[in-house]
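Here we show just some of the chains, and they stay where they sit in the whole.
Read from first to last, the chains carry the letters A, B, C and D; within each, the first residue is number 1.
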Amino acid sequence: MSFVLDWERTGRTGVAEAVLCDSKLPEQIAAILDQAIADRRRLLLTRLRPDQFHALPHSCRSGLDFDPSSRTAILGAPRPGREPKTGAVIVAAGTSDLAVASEAARTLSFHGYAAPVIADVGVAGLWRLMARLEEIRTARVVIAIAGMEGALFSVLAGLVEAPVIALPSSVGYGVAANGQAALHSALASCAPGVLAVNIDNGFGAAAAAIKILNLSS
Amino acid sequence: MSFVLDWERTGRTGVAEAVLCDSKLPEQIAAILDQAIADRRRLLLTRLRPDQFHALPHSCRSGLDFDPSSRTAILGAPRPGREPKTGAVIVAAGTSDLAVASEAARTLSFHGYAAPVIADVGVAGLWRLMARLEEIRTARVVIAIAGMEGALFSVLAGLVEAPVIALPSSVGYGVAANGQAALHSALASCAPGVLAVNIDNGFGAAAAAIKILNLSS
Amino acid sequence: MSFVLDWERTGRTGVAEAVLCDSKLPEQIAAILDQAIADRRRLLLTRLRPDQFHALPHSCRSGLDFDPSSRTAILGAPRPGREPKTGAVIVAAGTSDLAVASEAARTLSFHGYAAPVIADVGVAGLWRLMARLEEIRTARVVIAIAGMEGALFSVLAGLVEAPVIALPSSVGYGVAANGQAALHSALASCAPGVLAVNIDNGFGAAAAAIKILNLSS
Amino acid sequence: MSFVLDWERTGRTGVAEAVLCDSKLPEQIAAILDQAIADRRRLLLTRLRPDQFHALPHSCRSGLDFDPSSRTAILGAPRPGREPKTGAVIVAAGTSDLAVASEAARTLSFHGYAAPVIADVGVAGLWRLMARLEEIRTARVVIAIAGMEGALFSVLAGLVEAPVIALPSSVGYGVAANGQAALHSALASCAPGVLAVNIDNGFGAAAAAIKILNLSS
């Protein structure tokens, strides 16, 4: 089994290739990891379920920093002596959005950026968002996460100067439709300039944030 | 041509039957009006397009109070000497929502209720809503109108005690989908107790508000 | 783990914050409960699955009144010596709608309101609804629950003076589409003033009913 | 221009081929009519818009019995001395459904069946339906027409012995979705044995009714 990984992607686009695991077999994931280890590459794995992780051979698992909540795993140590760069803030409407927030935070971290997560600021209790607004306004880019109706995206985008990346989550039921309602709220927002990524796509939101942060590096 | 109008509806439900005109022929509308005139009934017509109104015989038109912006017409004078009752407030996110707001206000008025319209309070500029909040908080029932992503519904419902009737409007394009995104935001709202009616259904929102206001009459 | 609960919500809106559990981890739910216990707060949990309940530490479970059928749990005793207030009636088309009816009834009860549940009154056998009509007509607000085609909403709204909150349930298959057909029937109803909440949203229907009942308290 | 008409269809299936006109050019319709005239055939045309009718050559128009409201035209005289057979009843929820009702009635008439149209019996005022129930119960087959939420289908099917053919109409707006909500109500009906045809398909509903009535001829 041999795979063609796009190691040049960081050079070309500023963001590294990541391995989307959820429809791969454990033996396919293991073969990719072996190749990366042989090439002495760092590698980010996303949507790696615990059952997939535990089906990997021990030699693969031992080198991985696996986080079950965000379903991400990182191969390879952070570069020592480098302080992570700041600039991004992750804002999550509710506790249920924390897994997605964590996928975004770990992706940023893999690329050398640190981002605080500010949670429980859904608009049903607007004072909670207002209480954290000054902190959010310091960011150069904001990743906003919300499920259900996603009203947070518009409210936030009307209050800050930074570009807002709306990351709809699949939290909710009925017409929330696994994140569709929140996604449509992001795209149809009355606040100018909201940018959307796919539902639950913490990796993609972070990748876009990294591209924006790279501009000033 | 003879029609079976449900004159008993007000007694049974507290809201009068209204005639939805948009898929009726002018001669059908005229026949209904003739019947109401003969029975000395007041009657509310909704979704009456100007071309339909002008195709009515003069005898019908002359007794109608027609408002082209809300596409409503009222047959029969308001009952003299009766002050309209207060209690409802209509909150509209933008100028484009005023036609729907007007359908709701005219329906309330036909039933003896007065309701101020508070417009241009979309959440992209949250201070505009906050500036009117005290006024809104005096209402016993709030009709909130918004198109696009409908974030207004959740923000408002988190701030007031009165029941909030969300009236999604078809303002917007693309994924706003003629009001679908706003409707889904109303239904999937993170703020408890938002109640929704069909898109652009100013009559229905007012009918529900009337039923609530009737409780304390 | 620390959470920002919106304890002020009851004062601001008349309805308490509830914790939607289905996409939360047991340890997150436990931390929220610990915080509420420490703050001596009453708390309502919704969509708490039995497996989640049983994964909570015993200290959390012991203080909870858990009802597996409605998947609700209540922390804190009802205020002693207070008679629950009446005014709401819950009407359910079929036996399959009883779990959702129970979520609504328990939410009302948490807020100090009692509501009888009238079931098995689907319109395929209209006499069953007619037999209970006098009882239903005594209500100040009606929560109507139906899945499949949701014809109950229109029939009921044409017969009673009280506001009707249509609560579509996910009962059915094929084009019933997990409650979508019933929801659309509520929104497109030919009976004026039907108000809709999200599919299976017993909590939301009750929250709206509470806001209406609070008006006369 | 030559066309292959399926003249054998009546013999094979009991229902004659009809010409669906709305996406045909006037010259195509004219050529089909010329062929039928030459073959001395009777012919039913459906969805013939007035502008198409008036664009036909006079020789075609003169032999046609054109009804603009139902957009149907009939070529060829009814067979003299034959009484139309009874057995079907057409029940329409509202005045706006009369055009579709008329398409069904004219199709039945073309095949030698007479069917009364009973209108204005929508379920928002249930007494109107009850007042006509004895008459409806005499039918061997019922065609029920409703737009919006289509609650009429279930209520009616729970009250009569005859097979009920639900004919959803495109009356309504918003989530009524040009008849989709009514169609879904027909298909997801809680009353057993409701049969559905396509939205606004008066011809198809009548064709099915004819097949059922033919069984006892």
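Here is the rule we use: a residue touches a chain if its C-beta (ideal position, glycine included) is under 8 Å from a C-beta of that chain, and two chains touch if they have at least 3 such contacts.
Bear in mind that the values here come from a model prediction, so they are computed numbers and not experimental data.
Peer 1: How many copies of the one sequence build the whole complex, if 4 are shown?
Peer 2: Identical chains making up the full complex: 8 copies.
Assume only the chains that are shown with their structure count from here on.
Peer 1: Common contacts of chain A and chain B?
Peer 2: C
Peer 1: Tell me, please, which chain's centre (mean of its C-alpha atoms) is farthest from the centre of chain D?
Peer 2: Of all the other chains, the one whose centre lies farthest from chain D is A.
Peer 1: Do chain B and chain D, two copies of one chain sequence, contact each other through the same residue numbers, with over half in common, or through different ones?
Peer 2: The interface is built from different residue numbers on each side, given that under half of them are used by both copies.
Peer 1: When the C-alpha atoms of chain B and chain D are each averaged to a single point, how far apart are the two points in Å?
Peer 2: 35
Peer 1: With chain centres taken as the means of their Cα atoms, state the distance from chain C to chain D in Å.
Peer 2: Their C-alpha centroids are separated by 43 Å.
Peer 1: Scan chain A for residues touching two or more other chains and write them down.
Peer 2: Within chain A, the residues that touch at least two other chains are 124-125, 174-176.
Peer 1: Chain adjacency by touch: line, ring, star, complete or other shape?
Peer 2: other
Peer 1: Considering every pair of chains, which are in touch?
Peer 2: A-B, A-C, B-C, B-D, C-D
Peer 1: Per the contact definition, I'd like the list of chain D residues that touch chain B in the complex.
Peer 2: Interface residues on chain D, with respect to chain B: 69, 95-96, 98, 119-121, 124-125, 127-128, 147, 171, 173-176.
Peer 1: Could you pull out which chain B residues touch chain D in their complex?
Peer 2: Per the touch definition, chain B meets chain D at residues 3-6, 8-9, 17, 20, 22-25, 28, 32, 47, 170, 178-179, 183, 198-201.
Peer 1: For the complex, give me every residue of chain B touching chain A.
Peer 2: 93-94, 122-126, 148-151, 153-155, 157-159, 172, 174-177, 180-192
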